[in-house]
Structure formats: C-alpha cells, structure tokens
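Here the complex is missing one protein chain, while the rest keep their positions.
Note that the chains take the letters A, B and C in the order they are written out, and that residue 1 is the start of every chain.
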Amino acid sequence: MSGVFGVYSPTRSNLASEVYYGIYALQHRGQESCGIAVNDGGVISSHKDVGLVDAVFDREVLARLGDGEIAIGHCHYSKRVTATRANAQPMTVNHIKGQMALAMNGALINAPRLRHELELLGSIFHSLSDSELIATTIVHERLRNPSIEAAVSAAMYRLEGAYSLVLMSPRKLIGVRDPLGFRPLVLGERDGVHVLASESCALDAVGAAFVRDIEPGEIVVIDPGGLRSLREHVTGGRHALCAFEYIYFARPDSVVEGTQVHEARKRLGAALARSHPVDADVVLGVPDSGIDAALGYAETSGIPYGLGFIKNKYIGRTFIRNDQREREDRVRIKLNVIESQVRGRRVIMVDDSIVRGTTVARIVRLLRLAGAREIHVLSSAPPFLNPCYFGTDIDSREDLISVRLEPDEIARRIGADSVGFLRHEDVNEMVAGCPLDLCKGCFSGCYPLAIPPNLDALRIRDERRFGARLSQAN
Amino acid sequence: MSGVFGVYSPTRSNLASEVYYGIYALQHRGQESCGIAVNDGGVISSHKDVGLVDAVFDREVLARLGDGEIAIGHCHYSKRVTATRANAQPMTVNHIKGQMALAMNGALINAPRLRHELELLGSIFHSLSDSELIATTIVHERLRNPSIEAAVSAAMYRLEGAYSLVLMSPRKLIGVRDPLGFRPLVLGERDGVHVLASESCALDAVGAAFVRDIEPGEIVVIDPGGLRSLREHVTGGRHALCAFEYIYFARPDSVVEGTQVHEARKRLGAALARSHPVDADVVLGVPDSGIDAALGYAETSGIPYGLGFIKNKYIGRTFIRNDQREREDRVRIKLNVIESQVRGRRVIMVDDSIVRGTTVARIVRLLRLAGAREIHVLSSAPPFLNPCYFGTDIDSREDLISVRLEPDEIARRIGADSVGFLRHEDVNEMVAGCPLDLCKGCFSGCYPLAIPPNLDALRIRDERRFGARLSQAN
Amino acid sequence: MSGVFGVYSPTRSNLASEVYYGIYALQHRGQESCGIAVNDGGVISSHKDVGLVDAVFDREVLARLGDGEIAIGHCHYSKRVTATRANAQPMTVNHIKGQMALAMNGALINAPRLRHELELLGSIFHSLSDSELIATTIVHERLRNPSIEAAVSAAMYRLEGAYSLVLMSPRKLIGVRDPLGFRPLVLGERDGVHVLASESCALDAVGAAFVRDIEPGEIVVIDPGGLRSLREHVTGGRHALCAFEYIYFARPDSVVEGTQVHEARKRLGAALARSHPVDADVVLGVPDSGIDAALGYAETSGIPYGLGFIKNKYIGRTFIRNDQREREDRVRIKLNVIESQVRGRRVIMVDDSIVRGTTVARIVRLLRLAGAREIHVLSSAPPFLNPCYFGTDIDSREDLISVRLEPDEIARRIGADSVGFLRHEDVNEMVAGCPLDLCKGCFSGCYPLAIPPNLDALRIRDERRFGARLSQAN
Partner (left out) sequence: MSGVFGVYSPTRSNLASEVYYGIYALQHRGQESCGIAVNDGGVISSHKDVGLVDAVFDREVLARLGDGEIAIGHCHYSKRVTATRANAQPMTVNHIKGQMALAMNGALINAPRLRHELELLGSIFHSLSDSELIATTIVHERLRNPSIEAAVSAAMYRLEGAYSLVLMSPRKLIGVRDPLGFRPLVLGERDGVHVLASESCALDAVGAAFVRDIEPGEIVVIDPGGLRSLREHVTGGRHALCAFEYIYFARPDSVVEGTQVHEARKRLGAALARSHPVDADVVLGVPDSGIDAALGYAETSGIPYGLGFIKNKYIGRTFIRNDQREREDRVRIKLNVIESQVRGRRVIMVDDSIVRGTTVARIVRLLRLAGAREIHVLSSAPPFLNPCYFGTDIDSREDLISVRLEPDEIARRIGADSVGFLRHEDVNEMVAGCPLDLCKGCFSGCYPLAIPPNLDALRIRDERRFGARLSQAN
C-alpha cells in the first residue's frame, strides 16, 4: 500500500512543505518509507528514505528541497519488498527528454513479463519495484510519442493491474488512475493551485477544497495552460475499487468516490447488527478501524456503545508493520482494556477484519482477564479467503484462519462465545446509494482482471535473479 | 510530568525489557526523555537519552543493560528545563555506601533553599533537576543513618512538595510517595515479582496484578526479605491528589486511588450535561482526552454521541510538546473533521480543558468549515486561573484565557456559539463515592502546601547561576 | 581519482574484509566515498556511502556483506561530481543475464555522446558517472555477445579515454585496462586467490604477492577455470601512463610498471639537484609527497636532509579535499615547522608540485616566521599549464599560477628567494631505464588521444539536463 500526493502551483513557491503535510496525512497508507521530489524550473531535487515522515524530513531537508512549481510525494508500505532507500519513491529518472519523477499506489500483474521485454532492449533495473518498471516503460514510449502525456497513454496499453500515479515532467504534473480504478485518486484546488492525492484527507491537510475523483482510466495533465483531461482509457461503465479501502485502508474522514469512509463503516456495523443480532450489554470497537462499525452496530441495535480499549498512541498500526517478531513483542503494550466497561458484562467486540486470528485471540483474552462475562466477536469484513494481486498485502492462504475454520470453530479457537462476519451480500452496503462496483477478490476469489497463471513463479524467479539480499544492501 | 516504574525480582532475570514495557505504557506522562537503570548484584548500568522510548531503546541497548534483580525506569516531560541527556532520569549516583539510582515524578517547592544548604556543605550540582537534589539529600542523610530507607525517611523531613519516587540501592527497591500524595504510585505483583508504577496501566503492560496504591507518606522497601512498609510520614487523614491526573494526565484504563479514570471523566461529562444543557444534534469529543467526557455528556443528555474528529496517529500530544512553533505548524495536520457527522448540525464539542484558547479556536474553525450550524464548547475542567507548583506545566498567567475573559467573551473570541466550564463544585464528581481530597490549586489558587513567597525569584536566580545555556550543552 | 580492488577465491570465504583492507590501502587515491560488493553464488550484496573507509564500514556491515567467491571495492574522489551515495561505486546493475558490479578508475572523453546514443535506445541514467555509462554499454553489448568478457571487449570499441576497471558477473571477476594504460592496474596472488588492484601496496595489505601489471588493452578473466587473458585490444607498442601517478597519486611503497614510486620521486629530486643547484644549509621536503624528492636532492647535492615540518596526522590531504573554505581553515593547523631545523638557515624546500601557489605561499610564510634566512622552493613536477581529461582533477587554467607567471615572478609572489620546476626533459627520469611512454598532457598540452572539441560544452549541457541539484539529493 501507498499514498501518493502531487501539487502544481502556477507560481513558484515552497512546495516541499505542502507535500510534507500531504504525505503526513496519508501516512496511514504506508509508514515504512517516504519521499518528496520538487521540480524547480525543470530541475528535480528529491529526498527519500526508510522511516516515518517526521523522521525522514526536518526543516533543514525541506528547506534544501526548496521552492518549485511542481512537487510530488509518496509514502509506502510493502510486505513483499524489504524497505530500502533504493526502493523508496518518488522514483526520479533522467532520460533524453529531461527528468521525470513518479510515485505509485497499486501493483502490476504483468510486471515480470514487462520487465523481461524491456531488458531485451538493454534496460537495467535497479530494483523490482513496479514504479521503476512503469517509469522505464514511459521513457521508452516517450521516444516515439510527441509528449509526456502521449507516452503515458501509450504505456497504459502495456500496464496491467492497479495503479494510481502522480508523475511530473519538467513542466507538467500528471495524475493517472488505471482503467478499473482499483485505488483512489482525488483532485483538489486552492487559489489556483492544483492538488492530487490518494485521499481527500490530504486535501484537507493542505487546505485545498475537494474538486472530484479522478475517473478510472483518466489522465489529468496540469501545466501552465491549466488542467485538461485525457480520456482515451476511460471506459465509463466499469469500476473495481478495492472494498478494503473502505473497510480498512482509507481514513474515516476521507470521502472516497462520494462516500464518507466513516459512514461506510457505520453502515457495515448496521448491517452486522441486522445479520448478527446479539443480546449484550455493551458494544466495543477495536481501535482504530473497528470504532466506526461499532458505533453503527450500537446505533442500529440499541445496545450502548462503550469505550472499551485504550491504544498506546506511541506504537504503530499492527497490520502495517512487516516484522513478525516485532508484532508479537508489541501487542502486549499496544492495547489495554478499560476494566470498568467490561467487568461482569456481555460484550460485543467489533473489529475491521479477522486475518490470522492471532491478534483477535489476544484481545479476547484481555477482555476475559478484565472480567467480561460473554464476548461476541464481529468482523466488519467478510472472511479473507484469497490472495490480493492489486496491492493489498494479505497473508498467504495457509495463514488465513477462515480458509481452515468455520466461524464457530474460530470462536472456540480464539476463546470467544461467538464469531460473526459481514455477509458477502452486505459488502455493497458500504457504498449504499452509490452505483459503484467493488473489487472483492480477497473475499470471493473472483478478480476483475485475469491473473497470469504463473505470476507467483515469475515473481520468485525475478527475486532470485535480482538477489535475495540486494534489497537489504544499499 | 513524569512516569516512574520499578521492578524487583527475587531471581536474576531480564528486567531491562520489563521496565521498557512499563515506561512504554507510561509514556503519555512524558515523552521528551526516558531512561532505564538495571541493578545486577549491586552494579548499576543505565541508559537514558532525549527521545521517545522506542527511539532511545532498541534490542541491542536492552541486551547490553542485561539481567539483574532490580531495575527502575522513567519517562519525562518538562516545560521549564530543556530536555537534555544530562537531565534525563533515572539519576545514578556513586556514594560512599555504593551506587543508588532514582526516578521521580513531581516537583519540590523548596528546591532553591535546599540546594543552597547542600552547596554550603560543598555539594556540586550538575543540573537543576529535583531528582539530583533529592538524591544528594538522601546521600547526605545516608552518612548518619543506618540504612538507605532510614536515610530516605530522614530526607523526607527536608523535602517539601510533590514527589513519587522509585529508587534502588545495591540490594533494595524503594517506593516513596510524598505525605500528601500529589502524584499517584501503585504496587503490583506477578509470580513473586514486585512492581511499582505511576499508573496501573503499566502493571497491565507487564502482566502484573494491581495490589494497592502506595499511601501518601508511605515508604515501601522490597529486598530479599520481602516487602515491608515504613509509615513514619503517613498521616492517614490528608490527601491532595492532583485533580488534573483524572482530567488529563492519567490514561483512561488506569485506576487511580480506586477510581477508573475513564469513569471519572464520564462523570465530569455527566456533570456538564446537568450544569450546561444544550439543545444540539450530536456530542463530539476532542481526541484523546475529551472523548470520555463526551460519552458521559451524551449518555446523560440523550443527545447522540458522534465520531467527529480523526486524529493523525503519527503526531504527539499537543499539550505535551514544548516548542511553540512546532505546535503551530502541526495543528493543521493533527486533527481533521468527519464532515458527514457535522454538516448542518448543532454540535456540542467537549474538550478536557481550555488553556490559552488557541487550539480550541482552531478546532472550532475546522467545525465551521465542515458546515456545523452551531458549536457549543464545553470544558470538563474548570477554568485555569493559577500556576501549579507541583509538577503540572501550566502556561504563565498572562497566557491563560480564563484569567482575562469570561466564558461568553471566550465564545466570541474563539468563534463558538457558547462556552461552558465544569463548575468548581462538580470537580469532586470525578471521585464520587471516594473520600479523596484533591489538589485544585490551579483552579482555586488555594494550595495544600504554603508556597514560599519568593519561589519564582529563587528559581530564576538559580537558572541564571547555572547558566542559561548549560542545559543545551552536553 | 579512484582506487579499484577485486578478489577471486576458488572457495567461498570472507571476501568483504579482504576488500576492506584493500581499499583501505588505496584510500590515498580517493577519500570521498567508498564501497564494497560481494558476490555469493551469483547474488551480489553491496554497501557504499560517502565517507572514509572506516566510517562507512564497521564489523557489522562487513559481517552482513558476508562470504562469497568474488568481491570488488572502490574508493573515490571527484572534484566535478559532488560525492553522494548514489554516485558511490561499485555500481551494481541487474540485467537479463543476472547481476553485474563494476568499479572504475579513470575518465571517458566521449561520455556525453555515448550517453546520448544509449538514451536514444531508451536507457535511463541515474547519474552522470562514467561507471554507470560503462555498465550500461556492457549490458547492451551483452545482449548480442555470447559472454560477459565478449561484451566487455565489444564495449571497449565504444569507450574512449582512461579506464582501469574491475567488474564481476555472477561467476567471473574481470579486470580491464584501457588500450593506452592511463591508469595502473596490477595482478596479485595468494594461495590460489587472485587479486586485482590499482596499486601494489594494496596487494601487500592483503598479503598477496605481486604477479604483474595488467597490460594496456588487456582483459583478464578469472573464473572457476582459472585466469586467462584476452588481448584483442592490446596494441603492444603504445603506453600513456599518467606521469602524475609517480609524482603524486601513487604511494611510494607501490611499484608501478616496474618502478618503485619512492625511487622515481628520488630520481626527480636528483634531477632537480642537477638542474637547479642551490647553495643552502638544509633540504626539507613538504610532507607527504615532497619527502622522497627532497631525499633525492639531498643525496645528489650533498646538502643535509632535515625534518622541517610536522604534519598533523588527523587531517586529510589538502589536494584531495574539494571544499575551498575547508581548505583555508585547515591549513593553519595542518603543517608546523620545526624551528630548530630552520632558524638562521638557508633552506631548500621541495614539494611535489605548485598548482595555485596558495599553499606553497603559506608554507613559505611559516618558514620565514620560524627564522629561515633563505628559502628556495623546488617543484618535482614541471609547471601545470593545461587541463587533464583523463581523471586528474586540476584547477581551471585561470587558477594555475604557472599559466600567468614565470618562476621568478612566482618567487616574488609567494615570498621565496627562488623557485624552480622540474624540466620537461627530466620527466622521464622517473622511469629511467624503463621503456615507458607517459602522458604529460597537463604539462605539455599534447594529449595521447584527441579531445572532442566541444567536450566541455557537452558536459555542461548534461549537468544542466540532469539537474544541478540532483547530486545533492538522494
């Protein structure tokens, strides 16, 4: 997962700090590495590194990046690729037409094949990142296309998968969303300054007004002539926005494709209240992503909502860290139960999802220790049963508890009195009233794009070829 | 403010990581600097530095501190003294009877006089910290007392103010609470291991069961002979626990003197609902400390509770940072409003307190921008009108908005439709049913101990004498 | 300037530390950045950064790079390109046949044109370094050649300039010297382990015996089948070894093309004694590079050699640092005079060269302050009058004092009683008895290869195109 951000100012100004605030607001989408690139009269300066935004950037670095007319930023998380400075984005490249910088959210499903084709033309790749691959494809297309946007459009015929991009050439800021719109991308504006961002909360952070979502397949080009839209890849009818954006990734204060994420989650809680009514004393949400659905459940069921957990604010998001040992060590200090809310009570505990079942089991144990009389666990997502090929890092199938166990077996395994999942038919509740198709591949196994049959094998081959340890080195 | 933590194990074990988890859980009490000292057979090793717990400590440092029988830790915040490695605690000292390490939460009101007395005996002070002063006093008393606990007891006759201490000699762990019990200190136990901590949430973090609060004036000594209590300074009747511990400092999942902090805050919200009824559509709590009282207000008033704000989890607590510029820059990315909860509605916004009025004004503006129709601001603390001499960093009087303005003037100033404060007579609601006296000096100006008339002047003199810049140097 | 080092071991062993010692011994050739790449069964791990060898590498990093069969290293200095981690070598690239790492000493004179040709094929360049350019050229040739060594040989037809290379493919270590042999490269051996290095002093550092110099134009390939030599580019007759290698770059304990560098320098001193006899009391050498020639002058003239200067050993080489301000500040603490050797005496002071005249003027002033009666300055190099295009960073013509002034004018300018330079006809004294042609372009303006007329303009265009600030960013 990643967050992308771009800004175009008709007059030269301190864009590095704009992007800094933007990626700060998007950091929940990826906290492993981050970067900012600033374009000042065609010369691109960048800084990027492994670490949180406020560790990677300080006043001095932002001052050094300095002023410009265009700037982009990125924050990143990946389970597959170890975070290194070399992998961090934005990816800046020099080619015969000048410099280009690019940041991406998503994942290609034809990366190994595309990389092979480019290598046959002599291309060198320094990483396995899709962003380097996309940049190289665009540079190749640039040689036979009259403009950067024409090159982007030509390259899109060769890219398969999920990709929301912001990129800049010496004089243009370009935003791109893949033809199925797997990942969000929005446009904002403030006093003539155009802003592109993964989520609307980043527009709020820089004081820009939300204008509209970028359409699936759309290319927006912002340059001294203003903003224009290229719609060659816009199909109009089709959509495949990742359902997990509403359930987990996006921030509740963001509006994605017309739906406030907080309300989407509340509606999932309400659906759970209808499909899984429980006789209980209090509804608790597991922070942070379970809170919204718990409020929805409470509102619909009439059972009081309670503050059941305190989360240590100095520790990052469990799901978003990629070191298993670290996860184990930190769980005991991450969450604590407010005993007075729980002791002697029948508790409904709502979480955003149940993946491996280990975290939920630990929370159930905490509730028992605090004296809960009954514990009913509800997941505002359906069971995870399949891998995602479009940028969500889901554990391998053998680790997914729902692949192996039925809900009542899960309840026994984790020590709960009952376990319930959102029903598949209720997933679209989250966009109630919004004619939006969602990608539910991880629940249903049915994907909006055909997955190449040997994709995993090709990826492993490339990883071996590029050197298992390359990524850890510099 | 500070958090203190101590652990005594009858068998040598890896206590550094125990303390690590303990101070991690207490970090809301002070995130500027932290430290751990481990006592292995009378030899004390320590590590401390400016920074968050997980920046200061890593696996390697914890491994190097290694095993021991006794260990203590500390996390610290101070507005008055610039954070430096030299100021960080625990304070380890070598004296004629061996080594001693000490960590403190609180503030002395006779520090300048006591320091002067000791300097007349040739003592050298490397900092202005009260912890060095207390350590020096104890070392002096140790020369004429037969044991470390006797020295501590003798020293207490010379200390005036608020102090909860954990300290260790070569063979003993000692916990101390001042005779009025300004600051909390609790005792826990797990499999024969004794634990001392500022709050019970730190006991939970290390899996220890809560045993009891240390009494005001009590000295507990834990050594190979077990735990015993010295009650020479226990007066029994009197208490002066800082009211702000419930309102702001302590974590909602902690139980302080028998009262769950979350419930204390809810009761303050309920009291507000009774004293300040408002005709509104939704009750919002300002995260994090305003949430509990908002739930109490909603429950008592019948007006629905709503999730109104998303706090960027990657940024620290406003009140706890001590750099004004930093505060300004970060406020815009720290909080965002969930517009769907607010647009067109009459909103009650509950916060823990109103100090200078600048933060609340910015939040009111955010709500207006999000379309709130009416905004009613309620503070779950009475107006701040006076300085605190016992360890709470309150802005100087000229910066306190309530010193200058009445609530309706404040409402106009911050752009709210109305502003209300908890009534003085409702402060004790927080410990309803608990016969506890609270220190409410910052609200009432009436302090449990007489403040030396020239205290501020003496402090400034000492700061000048010790060198304005000393603290920044190494 | 750079130093390169490579090692091939028939059995897997800890090659990272071998290379560490090797580049440590070569650090006088470039102290701005350094790097090591280790090839373990075809997987290349590397670490490189700006800084001295012992700052960039520690035990942990060396352990992490671990064991392998092949490894290469590099240390680097450049006045033209700001040192950055991205510019540091070895350059590791991934291409369709696997990984390749490369380190280079030298400079291409057709870089802009070659880069342009490759960009027209879609190549992306991340830096302006010649090493990336050479790597890309080889990767392109690899697509149509049956082996890496054939690709290297084919690439050599496209490279013009000075280059001594070490490179490794998954299974081979390859050493290359350009057809004119501008820069040195030697082969060593220890117990079946083959070593390549810029100078023989690095062989000594790893306990390897000197085998021979790599010939100009030669490609040596070392793989499981042993060592073999490709001589397609060996012309036999021609040589253009940089004369400044003997005068300044190489270490006195190195043997370059059969001549011990210390003896070469002594012979220059002897030539000076014959061409510039002076009636004086003592001969002093300016450390470090002037010592050898001073001994040669003393021996031939019969005037006693004296230890006149103490160099602060904690400061690097003046010439090798590229920050003008830093140079100014440090000169006063870098050298000091031993007054007892100088007071009241007529002094001959021998230095390796006189470039801008500022350093020598400061040393003359130090000698005057110490009481020298007469000061005669002799340079063991002829006057610098022309730029170098083959890897030596010489100041621009307007800064070269000999371009503007005659020796007696220089003497007046720097406050000396006389100034003398090595005569052009004596330059070959340094390789007396060795039938070696030297490149003396910086003295004579006559270069062994034709310099493209617009080279400087093309370089500036590329620097602009790649972004003036790119190099400072990450």
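The rule is simple: a residue touches a chain if its C-beta (ideal position, glycine included) is under 8 Å from a C-beta of that chain, and two chains touch if they have at least 3 such contacts.
Small disclaimer: the values here were computed from a predicted structure and weren't measured.
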{"item": "Missing chain: touched chains present in the view", "value": "B, C"}
{"item": "Absent-chain contact - pick from B:V93, B:L369 or B:L455", "value": "B:V93"}
{"item": "Candidate in contact with the missing chain, chosen from C:L65, C:V337 or C:I363", "value": "C:V337"}
{"item": "Per the touch definition above, residue among C:I36, C:I148, C:A240 or C:V255 touching the missing chain", "value": "C:V255"}
{"item": "Among B:S45, B:S379 or B:T392, residue touching the chain not depicted", "value": "B:S45"}
{"item": "Touching residues (missing chain, whole complex) on subunit C", "value": "21, 24-25, 27-28, 31, 52-54, 201, 204-205, 207, 251-253, 255, 260, 262-263, 288, 291-292, 295, 299, 304-307, 309-310, 312-317, 332-333, 336-341"}
{"item": "Residues of subunit B (touch criterion as defined above) contacting the omitted chain", "value": "35, 40, 43-49, 64-65, 85, 92-96, 98-99, 116, 118-126, 135-136, 139-140, 143, 465-470, 472-474"}
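Basically, only the chains that are shown with their structure count from here on.
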{"item": "Subunit B-subunit C separation of Cα centroids, rounded to whole Å", "value": "61"}
{"item": "Length of the line joining the C-alpha centres of subunit A and subunit B, rounded to whole Å", "value": "37"}
{"item": "Multi-partner residues of subunit A (at least 2 other chains)", "value": "none"}
